[in-house]
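The other protein chains are all here in position, but one chain of the complex has been omitted.
Should a chain be cited, it is by its letter among A, B and C, assigned in written order, with residues numbered from 1 in that chain.
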Amino acid sequence: MRFIPHTADDVRAMLDHIGVADIDDLFENVPIELRRSATLALAPGRTELEVRRHLESLAAKNSAAAAACFAGAGAYPHFVPAVVDQILQRAEFYSAYTPYQPEVSQGTLQAIFEFQTIVSMLLGLDVANASMYDGASATAEAVLMAARVRNKRRRVIVSRAVHPHYRETITTYLEGAGLIDVVEAPIDAQGRTDGAWLAQNIDEQTAAVVLGYPNFFGVIEDVAAVAAIAHAREALVITATSEAVALGLLKSPGELGADIAVAEGQSLGIPMSYGGPGVGLFATRSEYVRMMPGRLVGEANDTAGRRGYVLTLATREQHIRREKATSNICTNQGLMSLAFTVHVCALGKQGIRNVALANTAAAHRLAQRLGSIKGLEVPFQAPFFNEFVIRGKRLDAARAAAQKSGLLAGISLSRWYPEFGDAALLCVTEVHEDSAIDALVRAFETAAK
Amino acid sequence: MRFIPHTADDVRAMLDHIGVADIDDLFENVPIELRRSATLALAPGRTELEVRRHLESLAAKNSAAAAACFAGAGAYPHFVPAVVDQILQRAEFYSAYTPYQPEVSQGTLQAIFEFQTIVSMLLGLDVANASMYDGASATAEAVLMAARVRNKRRRVIVSRAVHPHYRETITTYLEGAGLIDVVEAPIDAQGRTDGAWLAQNIDEQTAAVVLGYPNFFGVIEDVAAVAAIAHAREALVITATSEAVALGLLKSPGELGADIAVAEGQSLGIPMSYGGPGVGLFATRSEYVRMMPGRLVGEANDTAGRRGYVLTLATREQHIRREKATSNICTNQGLMSLAFTVHVCALGKQGIRNVALANTAAAHRLAQRLGSIKGLEVPFQAPFFNEFVIRGKRLDAARAAAQKSGLLAGISLSRWYPEFGDAALLCVTEVHEDSAIDALVRAFETAAK
Amino acid sequence: MQEQEDEQTPSGPIAGKQAGLILDEPPIFERSRAGRIGVWTAAAPAGAESVLPAELLRDSVDGLPEVSEPEVLRHFLRLSQWNYGTATTFYPLGSCTMKYNPVVNEVAARLAGFANLHPFADDDAAQGALATIWEVERILAEVTGMDAVSLQPAAGAQGELAGMKMVRAYHVDHGRARRKVLIPASAHGTNPASAALCGYTTVQIEGNRLGLIEAEAVRRAMDDDVAALMITNPNTLGLFEREIVQIAEVVHSKGGLVYLDGANLNALMGIAKPAHMGADVMQINLHKTFSTPHGGGGPGSGPVAVRQILEPYLPTPRVVCRDKTYAWSSDFPKTIGRVRSFHGNFGMHVRALAYMLALGGDGLKLATQMAVLSANYIRKSLEDEYHLAYPGLCMHECVLSDKRLEEYGIKTLDVAKRLLEYGFYAPTIYFPLVVSGAIMIEPTETESKETIDEFIAAMRAIAREARETPDVLHDAPRRTPVGRLDEARAARRPVLRWTKPETNA
Partner (left out) sequence: MQEQEDEQTPSGPIAGKQAGLILDEPPIFERSRAGRIGVWTAAAPAGAESVLPAELLRDSVDGLPEVSEPEVLRHFLRLSQWNYGTATTFYPLGSCTMKYNPVVNEVAARLAGFANLHPFADDDAAQGALATIWEVERILAEVTGMDAVSLQPAAGAQGELAGMKMVRAYHVDHGRARRKVLIPASAHGTNPASAALCGYTTVQIEGNRLGLIEAEAVRRAMDDDVAALMITNPNTLGLFEREIVQIAEVVHSKGGLVYLDGANLNALMGIAKPAHMGADVMQINLHKTFSTPHGGGGPGSGPVAVRQILEPYLPTPRVVCRDKTYAWSSDFPKTIGRVRSFHGNFGMHVRALAYMLALGGDGLKLATQMAVLSANYIRKSLEDEYHLAYPGLCMHECVLSDKRLEEYGIKTLDVAKRLLEYGFYAPTIYFPLVVSGAIMIEPTETESKETIDEFIAAMRAIAREARETPDVLHDAPRRTPVGRLDEARAARRPVLRWTKPETNA
């Protein structure tokens, strides 16, 4: 077997040294009935060429991967410069474990330290961890953390405009974990979380309020206003960002008053890959650092005073604290945090802003063009980033027509928001060529006729 | 500019330090008229995304790249395991120069030493160099070397069954370089170089005779017989192999009596890439080592006795010997020799033989099937490796039909061998799936009807 | 001093070369210069600045580095060279199954048809992705004997969470959630943490003097308030729980469920199926047993597999297959819901499938056999020099300790640090907690006997050094990019992000 180096001679020598007659003898502690019934009804091994052909044929059956993708909704088509994957393919990075032995893991450790720094800069908060699984579970962990911080409170308010998957994940995580109620805050006519409702409903029992930023409809929430209300009642504010590119342009959650800010980092450095792996970003104020979930890397000095990095504050974690840990997370999204870091470094201060500007400008242009088609409207008037909702009677027909021309024309909202009727969420980024945008407009125009 | 780190501040500081006012001042030694007319009428720079799109659109216009390729003739479709490219993408390998400073180039040097070892094993000769440009120029260099070894002789015999490009290259290289005649040896009815003709024509003026092994028609020449004749007249025997996989199965050129053996190594580890880069292999007997062209790596010890590797015997080379060098070659095909080495190591002793056996078996099966189609014949009866000639009246129509079904159905021979009429050279390797082979047979059957 | 040390170094990965050069590299922020850029993005389109109200916008992000592409590449290349990885050396980290990550897996996951696929693509335009997930589920079901599988969880711990949420949902469905979960003392920390996240109180079960859980001990702890036993098999001592079948019976007899931590599945393929042991639910770590890379700490993938009784509770959506057509279905009213967005770490599913197909049934069994063979070979070769925590045959890993070295003032940590100097990554240390000074060694099946022999020689040499020149161990490692780092101080005054040095501010 090409991945297993043991030759027949090796096996013989090793068995002799151990002092057993054959391989089966090594398993004598496994009850014989279990061994007898353990046969694997699986095909025999294949050559690399066969494996590759099989996978290629599966990949070829994903016709949507070749479409011009105007779908966002939590996973975004962005350009990833080649330098990112060049780094990810470094076996020294991808074949290492969580950096338990810092002296021979400084590469991973320094990269995480840089990641933590960048995440805290983007989210505008003091401290970020080494990553969470994704935006959704990071949001759920943020809610759990808020419940620890405000540990006498029993209620969490989650905006209905938060990504549906994130909301579902919060529900799953909270079920059974203490006795916290999740209350949904409604949406106003602008596509924002209803401020008046929040003013009435955030109370002394409220541990935290969760907003999307931008929210699921691409709309930029007025985080500062909500924070003012929440903080007045000592509730924490959590923001969840699924389009991390927005953080290069919009005021940071921290600046607007968020106490915990989480995000999905896929947009920066990571292909959509059918939704995973991405990387969850998690940041908070330094006063809460010992309540944070997830690993943390800190600076340290060696015996000669050299600067280095180590895993730190591990007493929060499951391998030390077990059932009292701040989270059960162990393996996180290490390599994806590296992708994120490399991409942000390559873009830099200027580049990330340029990309964000290009995104928002292109999305607004398209919204305008579509909104001026008879029968279609852009229902929400609040400012949005690179996603927006479009509504109209014949929308599904238009989307189906567009799909025929090789376009993935957004996501239908009805499965999560039946109240909107025929509505779709469209996303435009720097990858969309004018020709594809024109084709999309044409498809919608034709269907509207 | 993303590849140029100089900021405006940097430029200013550097100019000040140099003591010039501006950039133009640096070029004051360049006559002003030259500078005035040096404007570049080229488009402005593009983003990485734009560059990539442009290249992708060009790549997409090569429809033949998606075809099932039954063409060989010097460039062969073979499977390259993923580990090869993983190594080639190591920037420490690809971004290094020729290893002039051995202490920080041991990676490149040891890899070349391994390459030389493998090449000498495959070719069955004592010593191999660090690579030549390709099979064709390696053959030309072999002829030049033979002329140095037999420096009183004025004639080189080159078989007409040697790859036409190799023959053309010999002609170009020899033109003007001393006064050596190139004489073409004819082909016999079996597709071999005409032994009787050779017996008559190799004489005391003959420095060397060049055979393809296998030859251009895939046919396995009787090198031993030719060597017996040649050596009797103290002429050298040169073999040129364009399908290196054959060397995993056929007796080595050295064993059969070749004095210099060259090959194109593309088949092992390197994609066809429209014909380049590949890698030229070059080996000979140790008595001729100081006459060899190209770089050589040798073992050496450091001051503490550690084993290491260095460039050696450089007194043969242009940078020391200038006009008296054994060749003008400087940059060779370094990274491609690494690809070759990794692929051969991954295959190993067993694997290379298995691949070669699979190739020859598949080619013979196809030859049989095509040969039994009415109107088609396999004209040459001599044993062949993985290529063979097929002949028939409606061959071009058959090939055109096959092309429509996404098959590159061999290479027409008429441009080089008008005497064969309607004939094509077909190649079969381990990459051909039964379905593609069946489609090819069907296309030929249909056209034959 | 340095040179004296060198002489004591036996053959192994570092023999034969000089100390070597490590190129330094500061945090990338210190490379930043105003105006540099690493990706040339198109200039923002005219007017883009005014598309959104100015009060919504931040200035450009303060502190983000400004570096050119050559600097970005060089920075991360240098960093990479400071790491050991399985690709560069033996990485015998117990419980982590640091096997070889086949390169073809990486190629497969990067195919455009996978990498560019949006998770909300219509099912009919994503049949290949659905088939990939389906195939992985089927193979996992075959290997574990379980009835149904979900690939949604992002890692082992999330698989545990999903599994325990299902345990809870099951009990709620059958009357009440119950309150307790039994967990052996040797369990991985994620087990109690996951149970706690589901609102359970954990009850610790002690192993016997052979390192095993006895059915009798479970019986004593078991009552009808116990929701489940979370058991690892083979356990974290590398030992097969011989009474597993009886244990499961005990748990089931009181209406409890058996959660099996499947992190050690590499010891079981073709040898024993968890379902036959009585497991009702388990997670599988694709990044251990199925060769997807650990990535310096992820991404992993932690599929959860269940027997029929728990199938209704699996996370949704699930892949269903009708007439060879695949579709996502959320039509499972009893589901625990989702534990994350989309369909899991799909890129890892592709890699795992590539691996499963490459090995096939026979290959998977061979992997297990060779992993267990190698672990026993190491155990046998070291048990005279090191204290072996529990005697006798082990499965895929073995646990030693520093017991016999204490008298020389040598601790497990010293052994680990010295090993780094010999060119090996260290075993897992101080885990499992039930063994004081544990040294947990898992070679996996992808290391050659020669490498294992070199490792054994190094371990034996270190034991000798511990007795003869203990300071060599205390001072180790001296040839790694940095020496021992002051972790205590780092935790006392945490510096968790880069900040501009005061002087430059």
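The working rule: a residue touches a chain if its C-beta (ideal position, glycine included) is under 8 Å from a C-beta of that chain, and two chains touch if they have at least 3 such contacts.
Computed from a predicted structure; not experimentally measured.
Summary of contacts with the chain left out: across C:280, C:385, C:402 or C:421, the touching residue is C:421.
Hidden from this view is one chain, which touches subunit C at 1-3, 13-24, 26, 31, 33, 36, 40, 68-71, 73-74, 77-78, 81-82, 86-89, 100, 102-103, 358, 420-421, 423, 446-448, 450, 478-483. Subunit A residues in contact with the hidden partner, per the touch definition given at the top, are 1-5, 7-10, 45, 47-50, 81-83, 86, 91-92, 104, 304, 306-307.
Rule of thumb we're sticking to: only the chains that are shown with their structure count from here on.
By the document's definition of touch, common neighbours of subunit B and subunit C comprise A.
When each chain is reduced to the average of its Cα atoms, B sits farthest from subunit C. As a whole-number value, the distance joining the C-alpha centres of subunit B and subunit C reads 45 Å. Taking each chain's centre as the mean of its C-alpha atoms, subunit A lies 48 Å from subunit B.
Centre to centre, using the average C-alpha position, subunit A and subunit C are separated by 20 Å.
For subunit B, the set of residues touching two or more other chains reads 48-49, 81-82, 86, 91.
Each of residues 35-42, 67, 69, 73, 77, 102, 104, 106-107 in subunit C touches at least two other chains.
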